[in-house]
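The complex is shown incomplete by one protein chain, all other protein chains being positioned as in the whole.
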């Protein structure tokens, strides 16, 4: 609490740089062979050398991820509303969703590839399947936790169930929805990368696989860092979107 | 809201059975070849036929998962407390954690295998790495959102930072901690299965991979169902634990 | 007892039989070794594993090993026993999809997993057969979906090990007479195949262990070749999921095509012809840019082999 | 207990022998439900300002819910404006202890909410938007919130939010205003200001008001008649007509006559809590 805001502002950079410095030092001190753990200097070298394929493939992964994510947003919102509106459906679907969530999506990718062939479709679908769950759960939870008083205000006016949903349910669920997007986009990203490494000629997942086959371990790590950076950027974008769209929720002290 | 509690109690079973019935019907109606999508009847057949390896490997996976999960619980709790106690550390570590979370753990498994060989160690570590994140984030959040009044009560008594942490911080963070276990155990499970399918001779992940390599698609699906069931059971166990240990949080209307 | 961690190239299937026999029948134990055998997901993986020292010995593709040694000269991995005298690398296609000869691949779709050993030799194969590889569409397909996709007609041919892909295709319902197996070794790709190799530090410290391992393996390999049907029992014991007849067929193919070649019949198991290996390294150089082209002696060390007598084919 | 004179003249809200159990009919049979009110009789006349006081948890909110059709009794009859209550009554406006404004809407849009739901306004709203906005703004001005229409609830103080909630309860010109401890969360000064707002409103429109409160001064200052409820299960224990002439000024709360009524009621409550 005594930290000045300036320190807090720069803390992410300080910690990130610190991490790389320690990593480099460990590699040098213990003379770790590069195929075991390449030092950051080599990794950055690989990044500079292969910047073209890294950027190209990152973009491919980005597009795939976004398409899958948008699908998940659409269906997740609809299903979440449907589930949250009825306690029976909520009770019935919830365990199925948990079970589905417990299945590693790597195991599902081959099935998707068999169904839809190679390329973008299975990657999009994997991204969709994996990011779908938190959206549905959050939206349903948002609906299920509406304060009865808010409902009563409308019921006392003789509002129909649909009215209540439109006027209170959906707006009230929105902060939960936007809150789930941060998690969902990270998962979507993980999903499309997984799928790319199983069946695709493009994307960061494929790039890393190729690099591994050619024993270019620094490039594998460069891929990992590219993934991390892309993940952080997308997370930040969703955090920004959340703030923009449902700032009222934070400002009014509603929803944490 | 008009649904009777009885209906709600049985809804999970009704929906599950319904899912299998529809699945069977689709397979029969469209005469879908089994290597494409085996009907549940074939899947259950495979379950009966291979019950021995299914049970054995499930147990292996369970043990691996639990070890990784326990590690994640220990370290996650400690790191979460460390992070939540200082806003600077919180700000600095958070983006790194997000970046790490955005890296698909499948990509990390081969590296772990390089370091530790195949078998239980990488599986435990993958389970650990993947389930670590939500615990840390939740514990840190629990600490970061303590009501200033609760702190003031202690500060006014001249309590030290350590006192405040012990008397208020940790107990207050516990519901968040136990709340995160549900997610963490599911992820740990996913992690150990992923790792098993990449680098192990045992476990459900390996079983499914073998089955896939041998084109016993019904057995692959039997494996998926075993995963889902195990996942639901572990989730339920954690939900029960949460209720047992931090019932006060629910009852006092705190948390949710 | 010297502990030895050993990495296979693939799962417990037919061709793994000699390793499992040596383990089951105690040949390793008799040689004073405590061996653990782990599976892997392709013939590249064991190279990294052994190089990192996590595993002491491994079984994998010597051609990839050559590239690895070139890329990482600080870790002089060496092969010590050649198992697949002729590599199992092949292009597998379907007649009904118009693949009967190498040239047919032009204008077609080739499915190839990036970490596949056969795929790594594709450029040599294309060059040797005058295939315009720009006319071939290559799709990265993971191991689990490779054969099913060929069976479904999503791709026209795949790269793979002959015995794996052929049998997997049959399992996917493709009739045997529809399958074309173009063994690269029969089409101008004159390489060696999978070998046993050893971590240099381990070899230096435990030369007797390496020798003992090879002697035990050699004995088991001879038994395997003599009676594949009996050998495959050890596979089914280790892996309850596999079907015995399938693995026997697989093993038989490996023995016939890859292990028991004319060269082996003449010179015995395990050894190499260093002129042929030198030529193979040259051939790799056609498609791979060496930093410093290694000599045959730098990648294969025959000093641990059992005596020529012991290695003779009966 | 017989109804007061005001009620007898023209009964508007009438509960007769009403009992209510939370948890539904099943809970009643199983005996697990909470008997919230039991044999409750109350009649409120048209245009009357009635106040209900009683110990905590005695069923005051339940009474409100029964009268507006948000809950239905297991026994007895409820009627409003002569009609039996079988679904939420649309001629009522409600305000609760919390303002319950929708945080994603501006104050003005919060006010418009009932208009978007209740006929005939719902139908007319689209084409007569300007007219309705005008009405909402006049209403806001009448409670001292002129110019705050485009602010969001979190930009208003608690007292201002409560005023807005009152406006929302009134915008569709209900014939019945139900107030459930509407000032409980406000400080004493803001509270007294809002008393005057409600007083003037009742004066001006002649609307029927039912006010639940803990604050006896509030009840005496505002109401024509005060009902004291017993501890759970709630019944009407005492009915006290407040004779003080209208219009009433805040100063009267410091008069001896006023204090006497408060004191008397306090005695009843102490009794009721036993």
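Every chain is named by a letter (A, B, C and D) in the order it is written, and numbering of its residues begins at 1.
In this section, a contact is a pair of C-beta atoms (placed from the backbone, for glycine too) under 8 Å apart; a residue touches a chain by one contact, two chains touch by 3 or more.
All values reported here derive from a predicted model rather than from experimental measurement.
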| item | value |
| --- | --- |
| Touching partners, among the displayed chains, of the absent chain | B, D |
| Touching the absent chain when the full complex is considered, from D:38, D:116, D:137 or D:215 | D:215 |
| Residue touching the undisplayed chain, where the options are B:70, B:96, B:150 or B:233 | B:150 |
| Subunit B residues touching the omitted chain (full complex) | 147, 149-150, 152-159, 163, 167-168, 171, 174, 246, 248-249, 251-254 |
| Residue ranges of subunit D at the interface with the undisplayed chain | 55-56, 157, 184, 187-190, 214-216, 254, 256, 259-260, 262-263, 269-270, 273 |
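Basically, only the chains that are shown with their structure count from here on.
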| item | value |
| --- | --- |
| Other chains in touch with both subunit C and subunit D | A |
| Centre-of-Cα separation between subunit C and subunit B, whole angstrom | 38 |
| Centre-of-Cα separation between subunit D and subunit A, whole angstrom | 48 |
| Touching two or more other chains - residue numbers and ranges from subunit B | 35, 110, 114-115, 212 |
| Junction residues of subunit C, two or more chains touched | 48, 52, 144, 148 |
